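A single protein chain has been omitted; all remaining protein chains appear in their positions.
Labels A and B are assigned to the chains in the order they are written; within every chain, residues are numbered from 1.
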Amino acid sequence: MSLSAKYGKKRIAAGFALLGSVGLAIGGLSVDRSAQAAAPAPASSPAPGSPAPGSPAAPAAPLLQTNPFHSGESGFVVTEIRYALGPDGKEACPAGMSGGMRSLMEAYAKSPAGQRLPDEADRAYQGRMQRALNNTPDGKNICMNPQLGAEDPTWRMVSGRNIKVEGIDLDGVDPRTGKRQQADTCTHEEFQGTAGERGVDNQLFRMIGCTTGFQASGMGNGWQTEMYTGSWGIVMSVRGVDNTQNDPDVQVGIYANADPLQLSADRRALPFATYAVDQDAHYRAETHGRIVNGVLTIDPIDVRFHNFVNSMNEDRVLRAARLRLTFTADGGMEGYLAGYTPVEDMYDVQFGARKSRDAKGQLAPERLRIGTSVGRAGALGYTCNGAYRALLQAADGHRDPATGRCTSISTQYRIRLAPAFVVKVPTKSLNAPLAVR
Amino acid sequence: MTFLSRRTMLRGAVNGAAVGMALPFLDIFLDVNGEALAATGTRLPVRFGTWIWGCGFIPERWIPTTEGADYVMPVDLEPMAAYRKQMTILSGYDVKLDGVANKPHVTGNLGLRTGIPVPGETVKAPTIDVLIGDQIGQGSRFRSIELSSSGIERSYSYRGAGSINPSETSPIALYQRIFGEGFQDPNAASFTPDPKTMVRQSVLSAVTEDRQRLLKGLGTADRQRMDQYFTSVRQLEQQLALQLEAPAKVENFTVPTAPGKTVVDSEIEHVMANHKIMAGLLAQALACNQTKVFNMLFSDTASNLRRSASSDTHHTLTHEEPLNAKLGYQEQVAWFAAKSMVACREFVDALAAVKEGPGTLLDNTLLFAHSDCSIAKSHAVEGIPMMVIGGAGGKVRTGFHKAGRADAATRVGLSLQQAMGVQVEKWGTGAMDTNRTITELVA
Partner (left out) sequence: MMKHISKFRFGTVCAGLALALAGGISLAQQSAEPAKAAVVEPAPAGGPLVMRRLTESQYRATIADVFAPDVPIAGRFERGLREEGLIAVGTSHGGMSAFSIEQYDTSARGIAADVTSEKRRAQFVPCQPKSATVFDKACATAFIDKYGPQLFRRPLARDEQARFVEVARLAQQRLGGFYQGLEYTLIGMLDSPHFLLRIERAERDPQHAGQQRLDAWSKATRLSYFLTNSAPDTELLRAAGQGELDTDQGMARQVDRLIASPRVEGAVRSFFWDMLYFDGFSDLFKDPTIYPAYTVAAARDAQEQTLKTIVAHLVTDRGDYRELFTTRTSYLTRPLGIIYRVPVAERNGWEKVEFPVDSQRSGILTDLSTLALHSHPGRSSPTLRGKSVREVFMCAKVPDPPANVNFTALDAVSKPNSTARTRLAEHNENPVCAGCHKLTDPIGFTLESFDGAGIFRAKENGVDLDLSGSLDGVKFTGAPGLGKALHDNPSVPMCLTNKLYRSAVGRDVATTEEPFLEYLTASFAQNGFRVIDLMRTIALSKTFYSVTMPESKPVGPAGQTASAAPKGDHS
């Protein structure tokens, strides 16, 4: 693509040539001014090795504009995010796809109760069908109360053998410590990675992989759209990098973005934009990491982002989150963000909008939450009760010692990041009103 | 002798000479003043309306590949080909959300129509039809007429949050409202000139009073420049003079007969039938000056249209239908998108069928057709398809495709308001704020 080629060449040229001596050639700069009273203009300090002030500019390429990433600090903004998945259709789902609302509807339409009455108007009939399928006999909406719904006999888990699934090992033995990285897990079948490696923990895929909406071309990853309208976003900072190939200790920040993603006219994310991190500490996480043979990984950390759908928002949570990222030619990074999502949170963010908030942070109107949940179930091809049960069944993390049951589900995101300037500054406007106006 | 009568005489003499020499009759009374005359010699009003279809389009089937007048008609716009010269295609104009949460099918549509995207229906400004109606809507029986052809009693004409002008959904109800009790034959209507127009004439008279003395004090070059100023003022005076003439008698107008009973629901063939009847009634209402402003909701923004014996609607298909890998788009969704353009053609047909002055009602109408989103499956509000159709009495230029290149959609709304004479310098807020007229569009 022309964009990456355009920026990429420069990045490589300016950056990797300086490896080890000047600093990191990837990403944008992160600036922390929160602790400083009088903030200096950012990026004002010249890079080591640049000509002394006053000396005539050398004809050679100057450093800073191609390489604003001095001092071993760099910033990034997530430009692509989706669930890491495995193969589509029969390969993953030899037992077929989940039936979802559509099969319920078809079955009901064949039943005596589902027949259209002689004088029944079109809309009235549709409404009666909807009520019968979406509510419990005593009128409670099933998406809002999934535990009250019956078992979904048409639900299918991924059962394909020897399939290759995206993701990383979350609970394997850490070679540095000899301990398991995630001890409190429940027994589950691990996948083979896309490169044939063992031990990929991706129970979310196991759960949703046979649902039409989560096929490769499905709508299940449509939630990235709201990132492009500026409702939410994710930024990262990497500091203390002495060497972009191998560095035993770097500091990594993972934050909700307080600013809308900056886009070109054809709606691609622009590199080198400035973004502030969320003002709310709940949406900021900082941890140690390391670079081994050009691969950045981190010590597990709980992270939390915003998610928006249908003008409502909820939190997208990831516990014991890890990164496995490589640096890309365009100055960005790509790879996995993975961890464990509490099953109740996963249900709320992706299936039934039980706790979604409105623009003012209040619980959104039930009508809107029900409409969204029911509509989403129909569009993505599942039932709320089926999804809830499948989540509980597939849960593999954070075992509750009292019950012996796991409370979170391994969740893997495939992400790409572009270089950006990540600033940690108190800004004039607050984050929340910016995101939800 | 009063000031006015003295000036009127003076002006009459000046006009007689200057105008007679410089411009043929038609230039003055059709082009210069931007208002056409009926054969009876009376003025014809300019009408404004919107036509909304839901769930956007298939870009590769709708957006011409080139800009300007010589574009190849895209496949989904083929139905509109007959109106090629009276139609401007506007692609690539965005509703800029700038962080505003996108309520699917609502935020984009109301953002486009109010200039201010909001995460719901709580609009922060009147919709464009109301703004224009306030300018041109006076002097007709109804300030505006709202219609919905897919059975949903809904409209996107807002005077403010919660103040919505409701739609007629039944052709029979529509007929009764317009042509039932209270309807007067336009050919018997009396006319009262707007006193403000006469005052404006006297203002311009006062401004030009010392013309001779001004000219006398100037050098040759500046005298010519000053003379041009007076010539331009005179053209404005001419426009005012036309506005003081009696309104048009409506040629060939007979009160339409009441439509028969039809099925009102969202099944596409029913919708097409009702839509066509309503368009015909509306055209007659416009012709006899019952209203100058209208809003037609062909399909709701989350399009409820469906085909007979199918449980899918246009809207759900946008989310559920898989992409046809070979075609590169959703095939059934494309069918509805194409059908929407057939409906648009039928609506325009109804306007073009009414003879008015030397042309048709369409020549004196500015029809703003748009959707609520571009690609419905992602609810994208960037590049919402829009068309400006009709002659607008010479106030707009048509016959070309213009790509917005991600400019704010408010540029269209601003331009349409300015074309319709609304005194507005800038429109929209935040990222939607613009003062940039689409100059190609505004004549």
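One rule holds for everything that comes next: a contact is a pair of C-beta atoms (placed from the backbone, for glycine too) under 8 Å apart; a residue touches a chain by one contact, two chains touch by 3 or more.
Just so it is clear, the model here is predicted, and its values are computed rather than measured.
Every shown chain touched by the omitted chain in the complete complex is listed here: A, B. Only one residue from A:A107, A:A265 or A:L363 touches the chain missing from this view: A:A265.
If you put the hidden chain back, the residue from B:E209, B:D265 or B:E321 that touches it is B:E209.
Touching residues on chain B toward the chain that is not drawn are 3-4, 32, 195-196, 198-200, 202-204, 206-207, 209-210, 213-214, 216-226, 228-229, 231-233, 235-236, 405-408, 418, 423-425, 431, 437. Interface with the hidden chain, as seen from chain A, comprises residues 2-3, 9-10, 13-14, 28-29, 31, 33, 39, 41-47, 50-59, 61-66, 68, 259, 262-266, 268, 270-274, 276, 421, 423, 425, 427-429.
Basically, only the chains that are shown with their structure count from here on.
Between the CA-based centres of chain A and chain B the separation comes to 44 Å, rounded to the whole angstrom.
Chain B meets chain A in the complex at residues 97-104, 107, 118-120, 265-267, 311, 316, 319-320, 322-323, 377-382, 405-406. Taken in their complex, chain A has these residues touching chain B: 105, 121-123, 212, 217, 219, 222, 225-226, 229-231, 259-260, 264-267, 308, 310-313, 359, 378-379, 381, 434-437.
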